[in-house]
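Note that one protein chain is taken out, while the other chains of the complex remain in position.
Order of writing sets the labels: A, B, C and D. Residues in every chain begin at 1.
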Amino acid sequence: MFFLFHIWLIPLFPAFGAAVMFCFGRKLQKQTVNAVCVGVVVVAFLFSCIAFSQYLGYARDNPGKPYQTTVYTWLGTDTGGMNFVKYDGTPAAFQTDVGFLLDPLSGIWLLFVTGVGMLIHIYSTGYMAHEGGYYRFFGYLNLFMFSMLTLILANNYVLMFVGWEGVGLCSYLLIGFYFHRHSASTAANKAFIVNRIGDAGFLLGMFTIAWYFGSLRFTDVNHLAHSGHFAIGDPVITAATLLLFIGACGKSAQLPLYVWLPDAMEGPTPVSALIHAATMVTAGVYMVARSNALFVLAPTSMKTVAIVGALTAIFAASIGLVQNDIKRVLAYSTVSQLGYMFLALGVGAFTAGVFHVFTHAFFKALLFLGSGSVIHAMSGEQDMRNMGDLHKRIPITHWTMFIATFAIAGIPPFAGFFSKDEILWQTWSSEHGAYIHLWVIGYVTALMTAFYMFRLMFLTFHGRARMSHEVEHHIHESPKSMTGPLIVLALCSICAGWLGWPHSLGGSDRFAKFLNPVFAKEAEVFRAEGKGGQLAAGEKEEEHTSPIEYGLMFLSVGAGVVGWGMAWRAYRNADKGYAEPIAAAAPPVYDLLYNKYYVDEAYDYAFTGRRKVGDVRLGVMGLGEASSWFDANVIDGTVNAAGWMTRLAGTLSSWWDKWIIDGLLVNGPAVLSRIVSYPVRILQWGLVQWYALVMVFGLVGFVAYYAWR
Amino acid sequence: MQPVATTFFFYFLSGITVLSGILVITRNNAVHSALALILGLLAQAGLYLMLYAPFVAGVQIILYAGGIMVLFLFVIMLVNLERAQKEEQFNKQWLVGLLAAVALGGLLFAVYVKGGTLFTEHIAQPVENSNTQQIGVMLYGNYMFAFEIASLLLLVAIIGAVVMAKKRI
Amino acid sequence: MAPITTLHYLVVAAALFILGVIGVLTRRNVVIILMSIELILNAVNLNLVAFSRMWGLHGQVFAIFVITDAAAEAAVGLGILIAFFRNKETVNMDEVDLLKW
Amino acid sequence: MGGAQYFTGTDYLLSLPIILLTLFALGILLIDLMIPRELKWVNAATAFVGVLFAAGGLVRIQLAQAELMLQGERVEWAFMHSMIMDHFAIYFSYLFLAGAAIAILMSVRYLEIEHEHHGEFYSLILFSVVGMMVMASGFDIVLIFIGLELMAISTYVLVGFLRSDKRSNEAALKYLLLGAFSSGIFAYGLSLFYGLTGSTNLVNIGIGVQRELTARHNHASPILVVALLTTCVGLFFKIAAIPFHQWLPDAYEGAPTSVTGFMSVAVKAAAWAMLLRILIWGLYPMRKVYLPLLIFVSIVTMTGANLAALTQNNLKRLLAYSSIAHVGYMLLGLVAFASVDYPDAAMTDGLKGILLYLLVYTFMNLGAFAVVTSLRQRDVIGDEIDDIAGLFSRAPTEAVLMLIFLLSLAGIPPLAGFYGKYFIFLSLMESGHYVLASLAVLYAVFGLYYYMRIANAMFMREATDKTRLPISVAMKFALGVSAVATVYIGIFPERFIKLVTWSAGL
Partner (left out) sequence: MQSHILSIILFTPLVGAILLMFVPKDNKDAIRWIANLFALGGLLVSLPLVPWFWAQRFEPGFKFMEGAPNNWIPSIGAGYVLGIDGISFLLIMLTTLLGWVSILSSWTAIENRVKEYYIWFLILQVGMLGVFMSLDFFLFFVFWEAMLVPMYLLIGIWGGPRKLYAAIKFFLYTLFGSVLMLLSVLFLYFYNFRQTGSYTFSIQALYRTAPHIFHDPAYGSTFAILLFLAFFLAFAIKVPMFPFHTWLPDAHVEAPTAGSVILAGVLLKMGTYGFVRFALPFFPDVVMHPKVRGWMIALSIIGIIYGALVSLMQKDMKKLVAYSSVSHLGFCTLGIFALNPAGLSGSVLQQINHGISTGALFLIVGILYERRHTREISEYGGISNVMPLYATITMIMFLSSMGLPLLNGFVGEFTILQGTFVENWRWAAWAVPGVILAAAYLLWLYQRVFFGTVTNPKNEKLHDLTPREVLTFVPLLIMAFWIGLYPKPFFQILQQPVNQLVLTVRPDYPGISSPVNASIPAAPAQAAALHPVTAETTKVAKP
């Protein structure tokens, strides 16, 4: 059990790689960089696999029990010194450990993160071969792996938050990898700051949990949540879960914090694949799934999660319909798929959500890597309008991407079919059909997904070649280091879904069974509360198989096929200046979608203040300007107003600041006192008899005072 | 020596004193002022005599009227006052100054009227004889040290006057 | 007529005092200002001598010291005046305003 | 009243320093006639030695007093109770001598540059110190008055000592006219006190006033009030409290700088000695009567002086206003002495504060003026703030010393000036004058601003004149003593606090 007992080592491998890169990377050869950076991830993957298998043995002996290990106390003292008062007035220790936890949920994440991560590392050796800052890139990637693994393996919220922020940082660094591009650095900033907004919610959520439960360790929180001490619908837990969900929204790009993810495509493509598709963005899902014990106690939060998820799904999918940048389409697709996952979580189908994360990891990574391969082949061109007819030139890419497209479109028996179908079915059946409207949204989204994905495929690989001649001349299939991962991922995209082959189709749904220990208690809670409809997926399946399920299954496959067909009709022969069907049918809708509902602009006007509304700057920068103005004028102020009033009223030109900035408290008194001291100086106009007169006045005054006292 | 016609002499002498005081501060010609002052000092010496202070009266006449005023007259001659005599004699603040002084005087007067009873009750115990002798005893007794210091004061005054007035020391 | 009490002398002295103050405050000529100061000191002396009729000879002795002081002040004052006049050719006090503020 | 038995050896013992100083002053007048122009420094040396001798005389008095104390005898009174050589007087005498000594050291080179190097100068300084000692030790208003005049007349002459300088003439003339005017008023007040109590001795005046107050149920009669006020005019004039302060900036500016320094410490200390003698020793029964007066005057003084100092561009004038401001603080110590909250308990911290203030003030202010004096060169008057600009590059030591003096004046610990202010604040808090205390500390901050203007000029501006400043040995000595004292008192104030406690007879 060595490997299980030392799971804390897993994040350290990539951390070591990152440290080596940052300290010595500049002097290292590319081969060495490859060896170190890919090596550590491979080691981490193998370590994870063995640890996972050992955990399976451990779980046999201790059914339902996660494996936990504490390395050291991180925040707080372990000498009982720092206590705080819980909501009920009892003391609790302020203490956070660096502790790790392995259970089925984190095991699944662990495996696909290290696995996909490994593949993407390998892929990157090829993709990035000709880029500057090679070591830097791999250092960031390794750092990312470290953070992600910390996030997954943490046994408490705070350590999870460490990974959470860490992946955000790495995302920032990697988006800004091409830092000399202004758009890249702006996108990086955007990603970090939007994530920070979510993180703020996460932080507050954590504080709420700590205040309410007295601990931030998952097992403690779950234990207390299961203890029946807290009623369903407890407002504090609702608040806590909503706050956590804000965090999830930021990280997993849900409405309204999704805006950073499309921009994040400024990063190198492997980064998009690893971070912005397969792993990091699913952290929100992971966190919500991890907190399932809390969420089930807060139906309002669940409902919110479901609704936000569904809305995000259709919102992003609709934007994806008309985008021309190959990576952007995939980015919106990712946002949309993440919406699906949250929809699943929100309706209580935790297993389904996790399952979709799992399958999505493979096919979305594959899609991104494939698109990377396309871009590689196209000498950096990303606009699909300038592609076409690539299927013969880069066949491996073509075929692997097609597999992924089938998967995402939900065509059986590819992976996506199982997970997406599960989600839609659970949505339909939850709460006795209370979520049917969400199912409708999900269904339409499925249709759109199929359409835009096949649109992407046709525009890229079929139709007429629309690129320029030089580009055409250079088109070549990618090196083996890139195609290898593509093939592996393609295999996974086909097979991964089989793990969750549903009972209705004669399978055993091993996936759900495996996750059972994590979510089983929630099913009990639901049952106890008489909300049988919201049962966790794994539980419900075994009870009965409704004929409706087959109908829905058929419908969703139908959606995939219809989408395929529509795309085939519209784009199979796309030549230069091809027509967009939506633009033809409803130009305003096309414009709206093409401009992404103008959300970025709206944010810039309203929240960031990067753009002015008329002459007024709103948002944070507006506040900043107002505060600066306030600081310069009011706080630092103007008592000297009298002399300066006229100028003040004049123009807002440069000297204004200079004069006004110095003020109320320092220059103010100085000038004021000069004014005030004038009478004192008048008393001293140098005439001796005046002095004598003042003295006599003084004497007269004193005598008068005493006379009339 | 019993006082005779006290009331008359008092009003007469004090009238002269005050009048000459007024003259001192109103004359254009500084010499006239000085002469008026001398007159006033003499009248005051008369008042001292009425107050049984013959020694002080003598000092007043000899030292003040005789000594100090001569010094004044010398200086008036020394600094050419022809020009000053023709100019405006009062400064620009004279009205304010006058008012302030009159206010002060009014207050003093009011105070004396209100609290003067203090000084009307004690009727003088005339110390007639050997006034000079007793003053001498006091000067060399009680006030011996002050007397010595006063001599230094005069010395310093001499040094000062010399230092200031002499062209080259 | 009422008997002449100390108070009468005090009033005369006060009048002299006020006259001296008026002189100091209003006259331009330094010499006359110095004389006005002599008036003030004379008022003091009159006070002292008047009081000494009540209390004994201390007042008269004090008056002699005041006279000494008046002499010293006059001497030094006039000396300074001469030095001043030598440099500035004026004895008008309101032309003395080099030092101010 | 008999003859010779009035005077005993103790009279001469207790007036020993005064006698010594007088002898030396007369000696200088004689020596001056005999020595050539180049050796005029001998006068200074003689005067310095005279000061040392006088200090020796003071030590002699202390020894004798200590010796007789062992026999259970207190020897303090002299000359028929008209003079008292108590700790208070001895303390102040030391202060005067220290001030005079440093002023003498400062003067040597300065007077040479001014071409006014005469023996009379030193002689007058010694005479004025005699006057001061008389003021501090006099217990009879006649003696105090004569001492005051001796000091004042010597000072008039010293102020006008630069006879060819119009500003010096003018300052002397103004000082003299106002000084004489104020002494007239002062004497008028004293005469009224004599008339009310029938005595010229402070003890009897105090008794008489008490009797007077008791007779009128602790209500002061109008004449008593007039007597008090006219006396106070004289006192306030000498310490230069607003509105009786106006002579001071002019006199300070016009006077030779070393004299300014001398005036700002020794003359001021003497005025304070006189004020404390009269108001506390003599008129203690009236303390509740003059309390509002003191409060008013101190507030007005702090306010006016601080405001006026802000705009000064002349160093001497600025320091003059600052010294007026310090008077305001010191008056607060007197306010605290006559506390309203605890009418019967004398709060002596304020008195300690004043005495300590005067002690540290002697060193720091003289030090500051010494630096200003050293700025005087052939063609530079050296008393404008511009003249001190860049002093740090011209004479770093002096600049740093000046900084020390300024910070000390501003009351920054751990420099001597802090303790003066500290005791004032302490006494105010103790006696319950919280508002006054707050006001005082605010003005202390205010004060820092104008002191720092000088520091800014020295350290942060470029010098217009790059030549290095020559400093005489005597000046170095004066500066060194002042600086060491300022810092030493600041760091080890204990024995000095003990000293003032001792001197106040507490």
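Keep in mind that, in the parts below, contacts are C-beta pairs under 8 Å (C-beta built on N, C-alpha and C of every residue); 3 or more make two chains touch, one makes a residue touch a chain.
Quick caveat: nothing in here was measured; it's all calculated off a predicted structure.
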Visible chains in contact with the missing one: A, D
Residue of A:I197, A:I436, A:L491 or A:L505 touching the missing chain in the full complex: A:I197
Of A:K30, A:K65, A:H182 or A:K392, the one touching the omitted chain in the full complex: A:H182
Contact with the hidden chain (one of A:Q29, A:S546 or A:S627): A:S627
Candidates A:G166, A:P299, A:G370 or A:G463 - the one touching the absent chain: A:G166
Residues from chain A at the interface with the omitted partner, ascending: 22, 26, 72-86, 89-92, 94, 158, 161-162, 165-166, 169, 172, 176, 179-182, 184-186, 188-189, 192-193, 196-197, 199-200, 203-204, 206-208, 210-211, 620-621, 623-628, 631, 635-636, 662-663, 665-667
Absent chain, residues of chain D that touch it: 392, 396, 403, 407, 412-414, 418, 422, 425-426, 429-430, 434, 437-438, 441-442, 444-445, 448-449, 452, 455-456, 459-460, 493-494, 497-498, 501
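Assume only the chains that are shown with their structure count from here on.
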Comparison of B-C and A-C (more C-beta pairs in contact): B-C
Chain A-chain B separation of Cα centroids, rounded to whole Å: 102
Where chain C touches two or more other chains, by residue: 6, 10, 17, 20-21, 24-26, 33-34, 50, 54, 56, 58, 61, 65, 68-69, 72-73, 76, 79-81, 83, 86, 93-94, 96, 98-101
Chain A, residues touching no fewer than two other chains: 681, 684, 686-690, 692-693, 696-697, 699, 703, 707
Of all residues in chain A, those that touch chain B in their complex: 687, 689-690, 693, 696-697, 699-700, 703-704, 707
Chain D residues within the chain A interface of the complex: 173-174, 177-178, 181-182, 185, 220, 222, 225-226, 229-230, 232-233, 237, 243-244, 246-247, 249-250, 292-293, 304, 307-308, 310-311, 446, 449
Chain D-facing residues of chain A, complex: 670, 673-674, 676-677, 680-681, 683-684, 686, 688, 690-692, 694-695, 697-699, 702-703, 705-707
